[in-house]
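Heads up, one of the protein chains got dropped from this complex, but the rest are sitting where they should.
Naming follows writing order (A, B and C), and every chain is counted from residue 1.
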Amino acid sequence: MTSIEEVRPYGDRLNDGAIQISFSLPIPLSAQSKEAAKQVAGKLGLEHLRLIYAQDLGNSFSFYIIYGRTSGSINLSSIHIPTVDIPQMDFWQINDLLAHELKKTVTVVGATMGADAHTVGLDAILSAKGFGGESGLERYPQFKIYNLGAQVPAEEVLREIIEQKADVALISQVVTQRQSHLQNLSYLEDLLEGEELRQDLILICGGPYIDTEVALEVGFDAGFGPGTTPSQVASFVVNELLRRRRA
Amino acid sequence: MTSIEEVRPYGDRLNDGAIQISFSLPIPLSAQSKEAAKQVAGKLGLEHLRLIYAQDLGNSFSFYIIYGRTSGSINLSSIHIPTVDIPQMDFWQINDLLAHELKKTVTVVGATMGADAHTVGLDAILSAKGFGGESGLERYPQFKIYNLGAQVPAEEVLREIIEQKADVALISQVVTQRQSHLQNLSYLEDLLEGEELRQDLILICGGPYIDTEVALEVGFDAGFGPGTTPSQVASFVVNELLRRRRA
Amino acid sequence: MKLAISSEQVQHCRAMALAIAHEVQMEISRMSTISVERSLLRLLGMEGATAGIPWVNVFLEQIQEHNVLEDGALYWLGNTLCATDLSISQIGQEVGEGRLDVVKTVRHPLKDIQASIAAVTMESLRRIFLLRAQRRQFRNGLPIHVSPLLYVIVASGNIHDDIAQAKAAAEQGADVIAVIRSTAQSLLDFVPEGVTTEGFGGTYATQANYRLMRAALDEVSRKTGRYIHQVNYCSGLCMAEIAALAILEGLDLMVNDALYGILFRDLNMVRTMIDQHFSRYLLGLFDLIIVTGEDNLIKTVDAFQEYYIVLTSQFINEQLAKQAGMEEKQIGLGHAAELDPSLPDSFLWELVQAQLVRQIFPHSPVKFMPPTRYISGNIFFAHVLDTLFNLVAIWTGQEIILLGMPTEGIHTPYVQDRYLSLESAMHLRSAACSLRKELNFRQNGKSKARAQGILDQTESTLSEIEQIGLWTALNRGMFSQIKRSRKGGRGYEGVFPISQFYLNPFLDQELVKRARKIAR
Partner (left out) sequence: MKLAISSEQVQHCRAMALAIAHEVQMEISRMSTISVERSLLRLLGMEGATAGIPWVNVFLEQIQEHNVLEDGALYWLGNTLCATDLSISQIGQEVGEGRLDVVKTVRHPLKDIQASIAAVTMESLRRIFLLRAQRRQFRNGLPIHVSPLLYVIVASGNIHDDIAQAKAAAEQGADVIAVIRSTAQSLLDFVPEGVTTEGFGGTYATQANYRLMRAALDEVSRKTGRYIHQVNYCSGLCMAEIAALAILEGLDLMVNDALYGILFRDLNMVRTMIDQHFSRYLLGLFDLIIVTGEDNLIKTVDAFQEYYIVLTSQFINEQLAKQAGMEEKQIGLGHAAELDPSLPDSFLWELVQAQLVRQIFPHSPVKFMPPTRYISGNIFFAHVLDTLFNLVAIWTGQEIILLGMPTEGIHTPYVQDRYLSLESAMHLRSAACSLRKELNFRQNGKSKARAQGILDQTESTLSEIEQIGLWTALNRGMFSQIKRSRKGGRGYEGVFPISQFYLNPFLDQELVKRARKIAR
């Protein structure tokens, strides 16, 4: 039986700690390079190493697949996931709460910012057709959506937030090379701080490589990753409005 | 440029340290289990973790694919591969040396030992048709081969070594589950020690998961892994005979 | 998607295979083996072991020691039943614990013995027919499977890990779970007892392990709403006994090949022929499906040049199974291509060969087996080859696919390996579902030529075997260049000609018919 205090990777037997790794080295394949590859795995703390595939990649590169075992174990009971605490609501609950309790229409400005042209993720959350079997926020009667689309400069996002008196900004970032997403998000946050708008805004980002951790790092309130559905985002917004009203 | 003293994994940029890992955990998929998976990767010292795939496997198992970066680097100049030192000879050189210099016919007993029934690897080395474009040892005029085949008990290998006055024993081991190959090899070595035959014998093992390190561990003289050709084995034997004669 | 081959030529092959099988059958018809005898004892309910030695083995040793093996186990069991008031189970225990020597019991008249054995056999048959009917009912109560059935293996060595992984696999989409056996079990002349947790490259086949796995698979069948089939190996020196255990414990399929043990385990050929015959008789009777092992024939020889031996063996396996009373739909012939991936047109050849088998054995639930010998440690390329294999299987309408694993070149499957394989196969089961209907082979292309070439070679090989007989063919290395002698190999000492006292009412068709009727 698995112990919650000591969870280990499982390949074929409980607690065998089995892990597969692969990587390339910028050196040609040789007996020496194979040993180097094993040492890479060794430095990760893997034991019982089996270098099971090594392939020259040409032009002084080589590729390795290794299986090994880790003795490290994870204490599940020490892992607390913050987002789990937010009560999830559905379309009806959310609109009900906004219409009758909060008595508010939520204005949302959404954009894929910077040079990023990936709109599918943002549209999944905003546009009527929605995602994962759910309607998007455009269909929520208590939401008013301004979807600015792709490749929007941060300055324009700011302008629109001011113009529409937005309650929420939803920023999508998909391209992450050279950490461009973090730079873009931080930049917007700085702009908002500069205009003293940050406080009153619910600032949310999303994208395939985004999670709450990343979001908090760049000064956002929340971050949503792969598989997010519109109601999850709306739930967060409504909860946040409630929390702020109470505070 | 890659520095020989500091070789790091290469994904898309020099020294980015990129590594892919995958493993399962014996817990169902959840936000918590994903965090646990990241912690497993974290314990390997990987940074910039990206949990890019997580899948429930049913019956309280889950699977993860993670990319991350290692900051560890390998000093290539400190890696010395012992086997590289053995001069490789070809069919003609080997037979020549045996016929004229050593003046010796080498008697070889070969077997796949224990419950192991995998003969393809051993036959690749021994049988006439050979491997990797080379003829097997049966074709070498100065070698006399007794191939005992598969599933041979260690005791029978011992008997045959004695009977044929073997100079060399070639033992294949393919099945490694629960380390059965190590147990089998050690057991034979013990038997030979018991009969005081170990000294005079060249004791070699081989198989897909065998290398020199493993061989030395179980008291053998050498171990040959995937891709071994007959002449590599014969070269080792002749070199060892020369070395022993000189000693 | 038909290949234009002549049905006369196929019929001719089948006729020759029948002759070959029939000749073997004639030669072994008055013989039995200790494995067959132990299987009879097991069918009658003798289950148990003392100090690791099964009671049925001690029983056989007793009659062997006294040189009365030729009378068979049931004669001496019957006599003991008449001579004592012990139950079969009690007899087993007394024998197993060394307190009773059956040959030393008072001799009773043959007709009393016959009567007592007929009674217990009747009881056993009835009980088993009932068990099988319950199982059929359970299976039929669940929705019908999408074809093909997806077959994966578990092989951790530990039955508990096997079960955990089997259940996971079923939830992932597997339809058939085979527990691979520990490496040397086929060489053991007894079936280990009890729940086991230590095996090499697989898990011991024991009655207790079967039972645990069956319960787990039934549980997960209910959970997933798909009937999950249980498989094990009916091979080795205990082939017939394993058949009995599988029947008692409700397995669905058995890997069972007439030649595998002879060729690849160096088991004696006479022993194996007798064992396979009785195993198949039992399995057929109780409605299990067998799957044969022709993949092994091309693991060590040139798989392109010698592919005809696969087809040859399929014809022979089919006829031997029919001799044992099996129907075509119970005979899952093994198919594999094992082609070198670097061979030009390898995908086409695999497609042609797959279609050929499908066409020649239209009622057989062919067990389609994945590439293994050219799979290296490159798990990604293994996945490529397995995906193409899955495609061919689905395209040619196979009924059972044994899924290849990305880690075939490394270890027995990890829990995620099965998931990845199932994912690929399930994708193709949907993505390529109409391919078979939508595409046709060109009339006189190289596909046709390849199929014809294989069939021609098969025909001439069968014709040669028909002339010299199967024993001599095995002796001459006609199967994958492996030579075996008639009296060589393990287990010959367990073969014996039967005496006039010998009893085996499980073969009595009247009795069987009556039992079947009562069980309804």
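By our rule, contacts are C-beta pairs under 8 Å (C-beta built on N, C-alpha and C of every residue); 3 or more make two chains touch, one makes a residue touch a chain.
Fair warning: this is a prediction, and the values are worked out from it, not measured in the lab.
Undergrad: Taking the whole complex into account, name the chains on display that the unshown chain touches.
TA: Taking every chain of the complex into account, the missing one touches A, B, C.
Undergrad: Which is it among C:108, C:373 or C:427 that touches the chain not included here?
TA: From the options C:108, C:373 or C:427, the contact with the absent chain belongs to C:427.
Undergrad: In the whole complex, not just what's shown, which of C:53, C:115 or C:384 touches the removed chain?
TA: C:384
Undergrad: Given the contact definition stated above, which residue among C:143, C:225 or C:344 touches the chain not shown here?
TA: Answering carefully, the residue with contact to the hidden chain is C:344.
Undergrad: Which parts of chain C are in contact with the chain that was left out?
TA: Those residues of chain C that touch the unshown chain are 341-348, 378, 380-381, 383-385, 387-388, 391, 406, 420, 423-424, 427-428, 430-435, 437-442, 445-447.
Undergrad: Quickly run down the residues of chain B that touch the omitted chain.
TA: Per the touch rule, chain B residues meeting the hidden chain are 10-14, 18, 20, 50, 52-53, 55, 65, 67.
Undergrad: Spell out the interface residues on chain A facing the chain that's missing from view.
TA: So the residues of chain A touching the unseen chain are 22-24, 26, 55, 57-61, 63, 114-117, 119-120, 123, 150-151, 175-178, 180, 208, 226.
Methods note: only the chains that are shown with their structure count from here on.
Undergrad: Which chain is most remote from chain B in terms of Cα centres?
TA: Measuring from the centre of chain B, the most distant chain centre belongs to A.
Undergrad: In whole angstrom, what separates the CA-based centres of chain A and chain B?
TA: Those two chain centres are 43 Å apart.
Undergrad: For chain A and chain C, what's the span in angstrom between their mean Cα positions?
TA: 51
Undergrad: What positions in chain A touch 2 or more of the other chains?
TA: Those would be 10-11, 14, 18, 20, 50.
Undergrad: Could you pull out the residues of chain C that touch at least 2 other chains?
TA: 157, 165, 376-377, 409, 411-412, 414-415
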